[in-house]
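Only one protein chain is missing from this complex, and each of the others stays in its spot.
Each chain carries a letter (A, B and C) given by its place in the written order, and its residues are counted from 1.
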Amino acid sequence: MLADYAYIGLFLIVALFFAVTTLLLPFSLRFFRIVPHKPNPIKSSTYECGMETVGKSWVQFNFRYYFYALLFLALDVLIVFLYPWAVNLRQLGHFGFIGVFIFIFIVVVGYVYAWRKKVLEWK
Amino acid sequence: MILSLSGKEVAAQLEQQFPGSIIASSENNFLVKSESLLDIAEYLKSSPELDLDYLNHITAVDYYDYFEVVYQLTSIKHNHSLVLKTRCYGRDNPLVPSVVSLWQGADFQEREIYDLMGISFDGHPNLKRIFLWEGFQGYPLRKDYL
Amino acid sequence: MEVDEQAGLYVYSDTELDRAEGAAIESLKAHCQQAIPDPDKWLEEELRRNILLTSVDFMLNWARRSSLWPAICFPACCAFELIAANASRFDLSRFGMEILRASPRQADLMITAGTLTWKMAPQVKRIYDQMAEPKWVIAMGACGISGGIFASSYNVVPGYSRIIPVDVYVPGCPPRPEALIYGIRMLHHKISQRHTIEG
Partner (left out) sequence: MAIKTEPFVINIGPVHPSTHGVFRMRATLDGEVIVDLEPVFGYLHRGIEKLAEERTYTGVIPLTDRLDYIASMSNNLAYVLAVEKLAGIAVPERAEYLRVIMAELQRIAAYLVAIGAFLNECGAFFTPFLYMFREREKIIDLFEMVSGQRLLYNYMRVGGVSQDIPEEFLPALGEFLKQMPRFIDEYDRLLKQNEILLARAKGIGILTKEKAVNCSVSGPVLRASGVKWDIRKADPYSIYDRFEFEIPTGEVGDCYDRYRVRIEEMRQSLRIIEQAMEQIPSGAVKSEVPHLIRPPVGEAYAHIEAPKGELGFYLVSDNSIAPYRCHIRAPSLMNLTALREMVIGWKIQDAIIIFGSIDITVGEVDR
């Protein structure tokens, strides 16, 4: 039983290793001066087709874009819960099967409500 | 075949409506005082038998002691065209009424003439330099531009 | 064009913006009267002989040389010879340059395809500054080298070397795609001599 956790540990180590190297790579290359490092203020300014940016970008924009993210989040969380269920469907038997459909039904009610309110279409 | 209206006929027609505003009219063009340019153009556009509703192009030519602004008008329905000219004097601030209210196509062309030749058009909604930048000194297409 | 006064938002008026851009162009024009010398120290004969390229240099130069991604800087006619060179017949992707990057962040080569005017000069200089090191410039066409057929015009910069250091000049008006590819091969030779680890 303990051996199973070893696989998860190994997986964790590889994931951590991968994340750390991609983060540290630029600093080490710069430290060994393989990659030239010449920062200047224009280089760090935002690129907007060769022009200086006009005005500020922290503007209040329409609420509908936030709706989009909200709906995506709801349906994405739904999918995350489906994975463990799908993996051992056979052990759960009928009880698991019906339970998941109730869960899906609840989330889909929210989706149909948003759909009828025409939140995702805008001219 | 686009029939180019002879300046003389059109001048004869307009003589009684706009007395004294037509300076000269030759075979293919027709010179008008700049003060009465706008209402003559209005008449040319709205009169049913002329109906010059398509503005081909506007050009300005620098003849040292005066500027000549040339309008080429065409009627898509009757398939005939007319060249209308006007003159403006003085080299520091020549002025010609703008025809943007009649033909919206004149918008960029008048801005270009203002930018390169220095003729300002009064009545133009957004008269500023179109090709050169704001701080540019002088008007390049003038004959005396260094 | 006033947008919204009472909420105290950023009110952007285009005349004020145009004046600011005009001032930037005037200052750049006054500043860049001399051509920037070309970075061709690598050409001197005796320097080439005693360059000892370490294996790391060799690897880096090979990697950088074989995946040069050009930034788009497409003013005029040479742009269509550059696109033709990129299209299926002359196929620049044989040299690892198959994608024309729209943003200078992901590009390390600027092929200046077209006439440069004083109004465009600050923008090209800004694009060049925003490109990541190491970066190279190919001045393509007669207009890029010396202003070409328009050199006597009041609004044309006589050559890109006025505002950015140029590595390879490709003559022609417009140069044929083969000439451009020859220019790129010359740039490859230059990159392979590059000595990265100083000191």
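Convention: a residue touches a chain if its C-beta (ideal position, glycine included) is under 8 Å from a C-beta of that chain, and two chains touch if they have at least 3 such contacts.
Computed from a predicted model, the values in this text were never measured in an experiment.
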Determine which of the presented chains are touched by the chain that is not presented, and list them.
-> A, B, C
Give the residue, chosen from C:Leu60, C:Cys73, C:Leu92 or C:Val168, that touches the chain omitted from the document.
-> C:Cys73
Looking at the whole complex, which of B:Phe18, B:Tyr43 or B:Phe108 touches the chain that is not displayed?
-> B:Phe108
Chain A residues touching the chain left out here are 48-51, 53-55, 57, 59-65
Could you please point out the chain C residues that touch the chain left off the display?
-> 1, 3-4, 7, 9-10, 12, 14, 17, 72-77, 79-81, 83-84, 87-89, 100, 102, 114-115, 117, 119-120, 123-124, 127, 149-150, 152-156, 173-174, 176
For the chain that got dropped from the picture, name the residues of chain B it touches.
-> 1-2, 53-57, 59, 61-62, 70, 72, 76, 79, 83, 103-109, 112, 116, 129-133, 140-141, 145
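Note that in this section only the chains that are shown with their structure count from here on.
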Looking only at which chains touch which, which shape fits best: line, ring, star, complete or other?
-> line
Counting contact pairs per chain pair, which pair wins?
-> A-C
Gap in Å, rounded to a whole number, between the CA centres of chain C and chain B | 43
Taking each chain's centre as the mean of its CA atoms, how far is chain A from chain B in angstrom?
-> 61
Identify all positions of chain B at which a residue touches two or more other chains, and write them in rising order.
-> none
List, in ascending order, every residue of chain C touching at least 2 other chains.
-> none
Residues of chain C that touch chain A when the two form their complex = 10, 12, 17, 56, 60, 103-105, 123-124, 126-127, 129-130, 132-134, 196-198
Note which residues of chain C are touching chain B in the complex, please.
-> 15, 18-19, 21-23, 25-26, 118-119, 154-155
Within their complex, chain A touches chain C through residues 32-38, 40, 42-43, 45, 47, 49-51, 54-56
